[in-house]
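Only one protein chain is missing; all other protein chains are in place.
First chain written, first letter: the chains are A and B, and each begins at residue 1.
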Amino acid sequence: MLQKGLCVDCGACVGICPYFKSHAGKIAMLFSCNLPQGRCHAHCPKVELDLERITQATFGKPYDGSPLGHYSEIKKARAGARLQGRGRFQNGGSVTALIAFALKSETIAAAALTGSLGLTPVPVLATSEAEVIACAGTKYMAAPSVASVNDYLRSGIGNLGVVGTPCQIAAVAQARLNPLNKPGFRDVVALTIGLFCTWAVDTRSFGALVGDKTDACAVTAMDVPPPPASVMEITTTSASYAIPLDEIRKTIPGGCAICPDMTAELADVSVGAMEGEPTWNTLIIRSARGAALVEQAVRGGYLELADLPLASQENLARGAAGKKKRALLKAREDRLLNVDPASGRSAMLIDDSVVQRILAG
Amino acid sequence: MSQLHRAQKGSRHLLMGNEAIVRGALEAGVNVAAGYPGTPSSEIIETLAELATELNLYVEWSVNEKVALEVAAAASFAGLNALAVMKQPGLNVAADFLMQLSATGTRGPMVLIAADDPGALSSVNEGESRPYAKLMEIPLLEPGDFQEAMDMTRWAFELSGAIGNVVLLRTVTRLSHASGNVVFHELPERESVAQFQYAAGGGPLLSLPVKARHEQQQEKLRQAVALFEDSPFNTYSGPDNPEALIITSSICTLYSREAVEILGLTERVGILKLGTTWPLPNKLVERHLARADKILIVEEVRPFLEDEIKALAAESAARIGIKSFYGKRQGLMSSVGEMNPDKVVQALSHVLGLPLPNTESPYEKRVTEIAIEGAPNREGTFCAGCPHRASFWSINTALSMDNRGGFVCGDIGCYSLAATPAGFTTIKTLHSMGSGTGIASGFGKLGQFGMDQPAIAVCGDSTFFHSVLPPLINAIHNQSNLILVVLDNDGTAMTGFQPHPGSPVNAMGGGVVKVDIPAICRALGAEVVLGDPFDVEGTRRTFLKMLERTGVQVLVLRQPCALSPEKKGKKAYDMAVDEQACLGASCGCNRLCTRVFSCPGLVWDEKANHSRIDEVMCTGCGVCASICPVGAIGMKEFA
Partner (left out) sequence: MSAFALKHDPYNLIIAGVGGQGNVMTSRTIGNMLSELGLFVTIGDTFGASQRGGSVMSHLRISVTACYSPQIPKGGAHMVVSMEPSETIRVLRDYGNPAVQVITNTRPLYPIAVIAGRASYPNSAKMEKWIGEISAKTWYLNATAEAMKIGPPALGNVIMAGALAGTGELPLQRDVFASIIATRYPPEQARQNLAAYDFGARYVAAAAI
């Protein structure tokens, strides 16, 4: 997988064994391991990700290729009165709000989040509201956040909340199935919040790109404004810069190009930006436990909900369907989709009829 | 302490070839000896150094071979008996000076000993010293057994004194590091006084005017050849008119004699053994060539002797007739690897048309079968507790994590083994002493062509002084990007802990000025970081940080060699594997400790399904405790 250049630095393989380490936004294999199978492969979202199996296991329903996956409700949301003015949120602050509430209500004992060290994203295991708020803000960079899930699993304490991009949530969903039937395994993941994602960037090359314009360590915020703008805005302590998206795209890991998931379809709740209203989020409620958490958070004053206009829902679905289609075409072209096991390993397994449906859509 | 200087004339001893050379030098009245350590030459300077105080010698380990030759030359210029000693690659280092020295000539007798390693038994090549005699136009002597190692060393001084130029004496591993019987001659009794006579008695030492000096140099060679014609070191044994004549020299003399004996050919084959191999005594060789039509030349590595003899035979053809030559040129014997009695038996059988002795016996077949399973390959590795294993572990894992395809340019020392799995194949280039840093200096300038792989150089402490300083200065001056890791293990460890300029003592045991490596690097303008290789996590962190920076940086990793006198036999920690904690084959680590880290002190107990400390091998360095992901390896400090 590393050799094929598909690694998205999600961190699923980091911390399981001593062979994988993440550094400066890339996963490295320190020595060849030569074991025929391992959790590194079984958890990896880019090695034989069987969407039917994993969707069945998560929701008890088949993978049907619908643009936004299974969900019960789509709303718009933002942090409630309890959190207003307490953090610098990318959009509505809904993720921070949900995690802060989950900790407060003891739905979870800790949360696996992504923080930053300068420009470099790093896994953080947060147990307090302050730690959660410190992690607010979009990173755009691929981050090995699943590594802290692995660390947590080893600690044996239950009730972990995980916030992650679609690939990271897929990795966690796979890990929860205990694919190698390790004895004594216990599913400790009590909540998953997925982040919308169209792509992420590689830390070192992105850092070099930013470093050409300004001191990377002074960066305080990053944002990609909605079209027709085609730049990324970088804000530092003293100024702001715009980097053309064409340049940014060159730093996207290869694995992102074959990702069919824009809205983290395997999460309990998925959160993203909302078109036209930068202080609100789009919120997709998928599972029963997701729905319960959202409801309690609203009641506790942590979250504010409102109806999402139908047009926004349709736009979101169109965008997600487009990503799916592009991803499958690319995966097929690169021989990474439904490969005959005799001739190699697939990155993804999707029923042929579903593939046809997506491509026809 | 060596007793070489006590034994009396006529007494008989079992001596290593290098010790025989030392006795020869003592019998010649050597005053000053200098060298740089290198297998198989090191014992010569080591032994002389032990005797230095008692015999009023000056003996030094010089910073490198060129300086050793210069130090010895100074003694000769001052009228003393001088000796320079080095292994063959060292002669390459000294060659620049040697070319000038051979042109100016010497004053006091001066001998240069070069130790070759045919078969590369302990070298990274099997380079030859013999062609240097021809290149430098100086006489070449090659002892054929242990007695000759002593006798020819003594005579080499005499010859040098007679012709006024340096004499090259070439030995090989199988002579220097083998032992045999030697009968001693007398030791001289004389007082030596040093004085450089640059006014009277020869004038200044210059290679100018070149034409006159060069003619003078060649005249010295003619004088040497005249002496060679009657030398007792060129001997013939065998019938007057043999069916075939073997011409040989060096240790191949013994192999040739044995082959003739094994084949029962003492009445049919003659052996001309040459001790003075360049320039050849042409009259003597012509006389013996006349004995036989078939000539087999037995020598190691390149066909040096063969070419010289063929040239001579061509000149003599009108007098001695056309000969059939057998050797390396037509492929009968290989130009690669060392010689042994079996190879001579085969070649000689071919020359005389004898059936080859052994067709494969049932015993041979069976023993080969058993050995496949019963004698698993025993590749070389770092010793248990070797700091290099820990250093390369940290460097290798940091380079992997850095993920830009960084690599290490290696250098010469025990740490060269890091080109193999013993050091996780971290080293990707390996050439001569100091060249790792020079190569990295070059790589570090390739950024303008899009190269972003970090270039790392490693060197040992002794190598640092030997030849790393110029390339390091080059890198700093030319603003290259590189990290030099100095693996400072407190001595010239590979060759037996000889002191170097960073040591507080010299070869003779006296207190000297200790030259500080980090201080030098800082003074040159490099960023310098110090570290302990046994702290693998810390070293990796430090190294990763250094990889983020540009310019010339030096990381000095200090930890004495596990075999060093101060460490040997003393364990720092009592190590133990917690059998409950070690998950054995079911651990996701896939036996990282024994399969990858692979220290001889930590073994895999297949039956018990866990790792185990080998009490005899383990030195208690504690490094493996930080390798185990589940912390199953414990370390306890000794009370």
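Note that in this section a contact is a pair of C-beta atoms (placed from the backbone, for glycine too) under 8 Å apart; a residue touches a chain by one contact, two chains touch by 3 or more.
A quick note: this is a predicted structure, and the numbers were derived from the prediction, not measured.
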Chains in view that touch the one left out, judged over the entire complex: B
Contact residue for the chain not shown (choose from B:N340, B:S432, B:T550 or B:S626): B:N340
Candidate in contact with the missing chain, chosen from B:R190, B:R319 or B:R378: B:R378
From B:L265, B:L417, B:A507 or B:M575, residue that would touch the chain that is not displayed: B:L417
Touching residues on subunit B - with respect to the absent chain: 12-14, 39-40, 121-123, 145-147, 173-175, 177-181, 251, 254-255, 257-258, 262, 340-342, 345, 358, 363-364, 366-368, 370-371, 373-383, 414, 417, 421-422, 591, 594-596, 598-600, 602-604, 616-617
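One rule holds for everything that comes next: only the chains that are shown with their structure count from here on.
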Distance from subunit B to subunit A - Cα centre to Cα centre, in angstrom: 59
Subunit B - residues contacting subunit A, complex: 396-397, 400-404, 424, 544, 548, 588-590, 592, 596, 627, 629
Contacting residues of subunit A [partner subunit B, same complex]: 16-19, 21-24, 26, 28-31, 33-35, 38-39, 204
